[in-house]
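All protein chains of the complex are present and in place, except for one that has been dropped.
After this line comes chain A, so read on.
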Amino acid sequence: LPVPASEKHLHSMMLPAVNVDLQTDATLQVDISDALSERDKVKFTVHTKSTLPNFKQNEFSVVRQHEEFIWLHDSFVENEEYAGYIIPPAPPRPDFDASREKLQKLGEGEGSMTKEEFTKMKQELEAEYLAIFKKTVAMHEVFLCRVAAHPVLRKDMNFHVFLEYNQDLSVRGKNKREKMEDFFKNVVKSADGVLVAGVKDVDDFFEHEKTFLLEYHNRVKDASSKSDRMIRSHKNAADDINRIASTLYTLGTQDSTDVCKYFLLVSLPLQKIEARVAADEDLKLADLLKYYLRESQAAKDLLYRRGRALVDYENANKALDKARAKNKDVLQAETSQQVCCQKFEKISESAKQELIDFKTRRVAAFRKNLVELAELELKHAKGNLQLLQSCVGVLKGDT
């Protein structure tokens, strides 16, 4: 399955920095070369090309499922060594429920519509299913590419196992107890997060980033949900128009009276106009916003980890002072303080670069998508205009 245009868009949207070209980095290239959608799971074929000595071969493929991607992501998050990096957000779970439901409903309602209407609706729902499928493949691919492009994460052992080990990784999904533990961890984290966020940072850069990210994340969240809502209405209207166009077409083909001719004529542009625009908006704006919602959360998580490290460092300082005052366990306190200091400084250093890269990525991605959105809207509007003008011309000329 060669990377189709829609995926290419999503893929290149995530370039970490403008001058790093993922495609020409011969040392490690990862992509999803194939995918299979089964009843309740999707099987991704992860294809790797690498000149690195770590791997047994230069080119190989394995089959992975969504849970294994999550395992890999979580292993990064839980790794203390990576505390100073923005961990590429995990791809969302493949969700075909809505699409499957629609296809099922269509099957049930087959008797109540004409053969043409049924075929047409079926084609559309299948196209919708395919679009969702392509998008989930793209999201999983983007995650792997971001990891492969990251100077540190690409060397991760788990990542190499993920790419190369051709058996099932046996990562089962989290059971109920583990999910509860995660839940509480997050609750504590956010309470902590508030605490940590409250401490004013000495470093202006981080202080600014903190304020910025908190607000930005919330606004991206709002924009993302509003764009979803808008797109849903657009889709509803487009569905109506398609149904109307079909009915007009049926009416128009019943016989060759003038009125029927007019019905046929008007059904043509109607069919073209709305559905395309809804699909493209979806791709550009909504996906962009959704992705940056997750990225900005990952950036916030980085700030939180740094904040935690800062608190630990400050606590270690206080402990050292206390130890010196009591002259008890001073060496231990000194070592502990040094460890905390190093950890904090290490995180701060990489975090600064990560946040700068994040900004660059974000601006580049928005630019690319906004330009493409505008160009697409113009292309469609101009096409529609032509079609409408010719229809009106035919109608007016027909005396």
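FYI, a residue touches a chain if its C-beta (ideal position, glycine included) is under 8 Å from a C-beta of that chain, and two chains touch if they have at least 3 such contacts; residues count from 1.
Convention: contacts and distances are computed from a predicted model.
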From "Gap junction protein", "Sorting nexin-2", "Adaptor related protein complex 2 subunit mu 1" or "thioredoxin-disulfide reductase (NADPH)", the hidden chain's UniProt protein name: "Sorting nexin-2"
Option touching the unshown chain, where A:70, A:132, A:223 or A:311 are the choices: A:223
Absent-chain contact - pick from A:77, A:180, A:339 or A:374: A:374
Selected residue (touches chain absent from view) among A:265, A:319 or A:341: A:265
Contact set of chain A toward the excluded chain (per top definition): 212, 215-216, 219-220, 222-223, 226-227, 229-230, 232-234, 236-237, 240-241, 243-244, 247-248, 250-251, 254, 257-259, 262-263, 265-266, 269, 273, 359, 362-363, 366-367, 370-371, 373-375, 377-378, 381-382, 384-385, 388-389, 391-392, 395-396, 398
